[in-house]
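What follows is one structure encoded as C-alpha cells, with my remarks underneath.
Complex shown without one protein chain; remaining protein chains in place.
What follows is chain A.
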Amino acid sequence: MADSALPALARSAAARPARPAARTPSWLNPSRLIPWLVPAAIILGWQVAGSTGLVSTRFMPAPLDVLRAGWQAAQTGELWVNLWVSFLRALAGFVVGGGIGLAFGLANGLSKLSEQLTDTTLQMVRNVPHLSLIPLVILWFGIDEGAKLFLVALGVFFPIYANTLHGIRSVDPQLIEMGRVYGMNRRELFWRVVLPGALPSIFVGLRYGLGIMWLTLIVAETISANSGLGYMAMQAREFMLVDVVVLAILIYAALGKVADSLTRLFERTCLAWNPAYRNG
C-alpha cells in the first residue's frame, strides 16, 4: 500500500485525475505522517525527561508546564496584548521597510539614472549590520515604537530591495523585445512582462525579509521595550519563570512559521504558471 501511494503522491496531481477521496483521509496517509514522527518523539522524550527529574525543570520546563504557562497567560489576557503589540510592530516595520525596498528596487531596475544615483549608496549602507545600530537607535528614539519600527524597516529593506532589483534585471530580454514588437507601450510592458517576470525573485526577497523581520523584532524587544513578546520573555527571566521564557520562544517560532506559510500560499497563487511552484 505504502509503496504504491508514495510515487503517486510525488507525481503532479494535475497529471492524473484526482483519486476518489474514499479510503483514508489524507492526514492519515503514512507519507503525510512520516515528517511528524521526529518532532513528536522529541516532545515525548522531553516530557519524560522533565517529569522523571532527569532534567531540572528550573532550567528546562517540560512541555506540559509550558502549555500550562501559555494557558495562564492567555487567561489573564497578558499573552494576547503582548502578541498583538509585537504583531503590529512587525507589520508596520515590514510594510514601511518592504515598501521602500520595493520602490527603490523597481525604480533602480527600470531607470538607469535612478540606479546610478542610489545603488552604490544603498550597497554601502547594506554592509552595516543593522543590529549594530541598536545603541545609536536607542539614543535617537529611546525605547519608543520608533526605535523598533526603524530597526525592523531597515532590516527588511535590503533583502526586498536587492531581490526586486535582481528580479527586474533578470527578466528575459527576448520577451521584452517581443512585447515591443507587438506594440506594448512602457506601461503595458511593465505590467505584463517586467513585473510578472520579476515576481519569483521578489517573493524570495519577501521571505528573507520576513525572517529578518522576526529576528530584528526579537532582539529589539529583548533589549529595549516595555511591551511585546520579547519584553514578556525578559520579564519572565527576571522572575525565573522559565516556562514563560520557553513559551515566548515557541510563539516566535510559530509566528515565523505562519508568516512563511502565508508567503508560500501567496507564491502558489501568484506563480501558478511556474512549474517550480505548482502543487508541492
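Going forward, a contact is a pair of C-beta atoms (placed from the backbone, for glycine too) under 8 Å apart; a residue touches a chain by one contact, two chains touch by 3 or more; residues count from 1.
The rule is short, and it goes like this: contacts and distances are computed from a predicted model.
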Seminar exercise, completed: Matching the hidden chain's UniProt record against "Beta-ketoacyl synthase-like protein", "Transcription initiation protein", "Acetate CoA-transferase" or "Aliphatic sulfonates import ATP-binding protein SsuB" returns "Aliphatic sulfonates import ATP-binding protein SsuB"
For this session: Determine which one of A:Leu175, A:Leu215, A:Met234 or A:Leu250 touches the chain that has been left out.
Result: A:Leu175
Problem set entry | Identified contact with the non-displayed chain, of A:Ile34, A:Val48, A:Ala254 or A:Ala272 | A:Ala272
Exercise. Among A:Pro196, A:Gly211 or A:Gly256, which residue is in contact with the omitted chain in the full complex?
Worked result: A:Pro196
Seminar exercise, completed: chain A positions in touch with the non-displayed chain are 174-175, 177-179, 181-184, 192-193, 196-197, 199, 271-275
